[in-house]
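Structure, as C-alpha cells:
Removed from the display is one protein chain of the complex; every other protein chain stays in position.
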Amino acid sequence: MSAIGIKPGDAPAEQKEPNYLNVSHTISSWLLTGDHKRIAMLYLVSVTFFFLIGSFAAGLIRLELTSPSGVILESDSYNRAFSTHGVIMVFFFLVVAIPAVFGNFLIPLMIGAKDLAFPRLNLLSWYMYVVGGAIALLGIITGGIDTGWTFYTPYSSMYSNTSVSTVIVGIFLVGFSSIFTGINFIVTVHKMRAPGMTWFRLPLFVWAHYATSVIMVLGTPVVAITLLLVVFERAFKLPVFNPELGGDPVLFQHLFWFYSHPAVYIMILPAFGVQSELIANFARKRVFGYHFVAFSSLAIAGLGFIVWGHHMFVSSQSMYEGLVFSLVSFLVAVPSAIKVFNWTATLHKGHVKMQSPMIYAIGFLGLFTVGGLTGLFLGAAGTDVHLTATYFVVAHFHYVMVGGTMLAFLGALHYWWPKMTGRLFHDGWAKITAILVFIGFNLTFFPQFIIGWMGMPRRYHYYYFAPEFQAYHIMSTLGSSVLALGFILPGFYLTYSLFKGPVAGSNPWGAHGLEWETTSPPPTLNFDQTPVVLDEVYDFDPVTEYEEAGSAQPVLSDTSTSTPEKDA
Amino acid sequence: MASSSHASHTDHHHHVVPTFTYVKTFIALFILMVITIAAAKVNLPGVLFLSGTVVNQLIALGIATIKAALVIWVFMGVRWGTTLTKIWAAAGFVWFILIFLILADYTTRSYEQAQSFEPGVKESALPRAPIKSFQEENPNRNNVRIRQ
Partner (left out) sequence: MAAIAHGHDHGHDPDSPLHHQFEDIEQQNESYIVGMWTFLVTEVMFFGALFLMYTLYRWTYQEDFWRCHNMLDVTKGGINTMVLLFSSFAVVMAVQGAQLKKKLQVLGWLAVTQACALTFLVIKYFEYTHKFHDRLYPGVNFTDNVANVGGANLNVSQLFFGLYFGMTGLHGVHVLIGMLIFSILMVMWAKGKKIVVNDFVPTEMVGLYWHFVDLVWIFLFPLFYLMPKPH
C-alpha cells in the first residue's frame, strides 16, 4: 500500500494540450458527441434550466402562502403552480441531476475507462431528456396540470381538464432517458473497470451510482406504463382506474408509488455517493466501514422496492399491509443510518479542511439526518394518520431532497468544477454561498415542520381557518428568498471563473481518485495511458497530505514538498 | 497487437449452436402449445383444496412457464451465456414477481376492516363535533376575506 505524491497545481502548460472541451468547437461536435464528458456538460446546462423553472414555481407558491387568504393566485392557478413545481423538480431535476451530470462525467474516469459502454445511447439519453422536457413544458404552458405531481386517479384520468396527457408524454420520454442511463452505468461498471480495479477498490461514488442504476432499470418502466394508462384512459377511455366501471383508483396509487418510492432513492443514492467522496477527501481519511457503506447502497436499492405503501396508509389499503409497510420502512432507514454513522466516524480524527465542498457535505450530514428522522414519524402508521398530507410531509421531503440531494449537487459542482472546466473559482464566495444556502434552507423548511404538526394541510393556498400559521409562513418565505440568493450566487462566481478564474491543475484539492490523476479538463479519451490500480482509492496518509494539499489555489511552479512520487 | 483478420473471432462464449438443437426446441414448444390448448378444453376436477378452475389455470400457466423457460434457455442463449447473463435473466423474473406484492393489499383487506361510515347508519359515524362554518366560528373577523 502506498500513497502517491500529489502535486497540487500542475503546470498550466497542460491547458494548451487538447482536452475534451477545446478539441473541437463546432455545434455539431457538441450535439453529436459521444464523449461522456461533453454529454455531462450538456446535461448540466439543461438541468439548470429546468431547475430555474421549478424554482420559479416554488417562488409562486411561497408568495401565495404569505397571507391566510392567498395573495395573487386563484385555486386553479395555485394547483398548477405546485403541480408544475413537483413535476419539474422530481422528474426533470432530482432524478436526473447528479447521475446524469456527475455520474456521466466521473464514472468512466473513476474506473479508468475511456468512455461509458454505450456512448451513442448516452447521447440518445440526453436527447430524450430534452425532448421530454420540451413536451412537458409545452403542456405546462398550454394549460398546465393541476393534479399534483402524483397524478392520482380518478381525477387525473377522468375529470381534470388540464394538459395531463401532454405532460405525461414528456415524463414518459424522460423515463426512457433514465432507463438508458441506468443500462449504461450498469454495463460500464460491470465490464469496463481498469485492470486491478476490483469491486472493493471502487470509489463509493461508483457503488452508489450502480445501486441507483439498478433502481432506475427496475422501477422506471412501472411508472411509465402506469402514467401511460392514465393517458389511455383520458384518450381512449380504457377504464382501468374508473370506479364506475369496476376499476380501482387505489391500484393507480399502488403502481405509482411502486416506482415513486424507489425513485426517491434514485434521487438520494447518488447524493450519498457524492457525500462519501467529499467527506473522505476533505477529512483526508478513509471512509469508515467502506464495505458497510457499499452494501448499504445495495440494501437501500433492494429494500426500497417493498416500502411503497407508506405513502398510502390512509388510502383504504389493507391495514395488515400497512403494518408490514410500516415495519419495512423502519428497516430501510437502517442502511441510511449506517451511512450517516460511518461518515461521522470518518470525520473523527480526520484532518478536516473546511473548504466549500466540505461545508456542503457537513450541511448534508445534518440536514439529511433531520429529514431521515422525520421520515420515521411518517413511517409509523399511527402518527402518519395525523401527519399525512400536511406540511410535515412537505418539510420532511424537502429536508432530504433539498437539504440532501441539492446540497450534494452543489457540493459536487464545486468539488469537481476544476476537473470539469479546468478553472478554479473563488472559494470565499463559495463558502458564503454554502452558508447562505444552509441558513436559508433551514429558515424555509423548519417552520413547516411546526405548522405541519399543527395541521396545516399541503396543497392548500389558503389557511384562513388558522391565521396563526401566517407568522411561520412568512418566515418560510423569507427563508426561501435567502435560499434563492444562495442558489443564484454560484451562477455568478462559477461563470466568472470560466473566463477569469485561475487555471486548475490536475488535483487542486489534493484528493484521491483516478479522476484526479488526469489533467483538468481531461482529454477526450480520459487517460493518456490506461491506469492499473494496485490499491483502494481511499488510502490517505493524513499528516503529509494535509500539509501538502492544495487550497484550490494554483501553484505555478513545481515547489512540491518532500513526499516523492511512489509507484507500486 | 493490431487486430487484423476477424475470421478467427469465434469467442468461446458464442459457440455456434447446432441447428438440430433449435429444431428439437421448436418441436417441444409446438407440442406444449398443443397440450395447453387441449388441456384448456377439458374442465379438470379439483384437487385437495384447489378448485378445478385453479387447477386448469395452474396447468396453463405451468406449461407457459416451461415454454418460456425453453425460449430463454435455448433460443435466447442463456444456456451458453455468461454468469452475468444468467443472473440478469433471473433478476428480471424475481422483480416481475415483486410487482405482484401489490395483490397483498387486496387479499388482506377483509382481515381487519378499518371503521368507516355507512350511509344511513348513524351509529357508524366516528364521534366528531358538528362542523360549523367559518363565519359561525369567527363572527368578528371582518378583516379576513375568503377568496375562492
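So that you can tell them apart, the chains are marked A and B in the order they are listed, and the count of residues begins at 1 in each.
Rule of thumb we're sticking to: contacts are C-beta pairs under 8 Å (C-beta built on N, C-alpha and C of every residue); 3 or more make two chains touch, one makes a residue touch a chain.
Please read these numbers as outputs of a predicted model, since none were measured by experiment.
Touch, as defined at the top, links the missing chain to these shown chains in the whole complex: A, B. Only one of A:L21, A:L65, A:A81 or A:A113 touches the chain withheld from this view, namely A:A113. Within the whole complex, the absent chain has one touching residue among A:V240, A:L347, A:L378 or A:L424, and that is A:V240.
Only one residue from A:F232, A:F377 or A:Y496 touches the chain missing from this view: A:F232.
Touching residues on chain A toward the chain that is not drawn are 2, 4, 108, 112-119, 121, 179, 182-184, 186-187, 190-192, 201, 217-222, 224-226, 229, 232, 236-240, 244-248, 251, 255, 258, 512, 514, 517, 525, 527-537, 539, 566-568. On the side of chain B, the interface with the absent chain consists of residues 1-4, 6, 9-11, 13-14, 16-17, 19, 22-23, 25-26, 29-30, 33, 36-37, 40, 43-44, 46, 51-53, 56-57, 60-61, 63-64, 67-68, 71-72, 75-77, 81-82, 84-85, 88-89, 91-93, 95-96, 99-100, 102-103, 106, using the contact rule stated above.
Assume only the chains that are shown with their structure count from here on.
Chain B meets chain A in the complex at residues 84, 95, 98-99, 101-102, 104-109, 111-112, 114, 134, 144-148. Of all residues in chain A, those touching chain B in their complex are 68-70, 74-75, 190, 218, 222, 250-251, 254-255, 258, 305-306, 309, 316-321, 324, 462, 464-465, 467.
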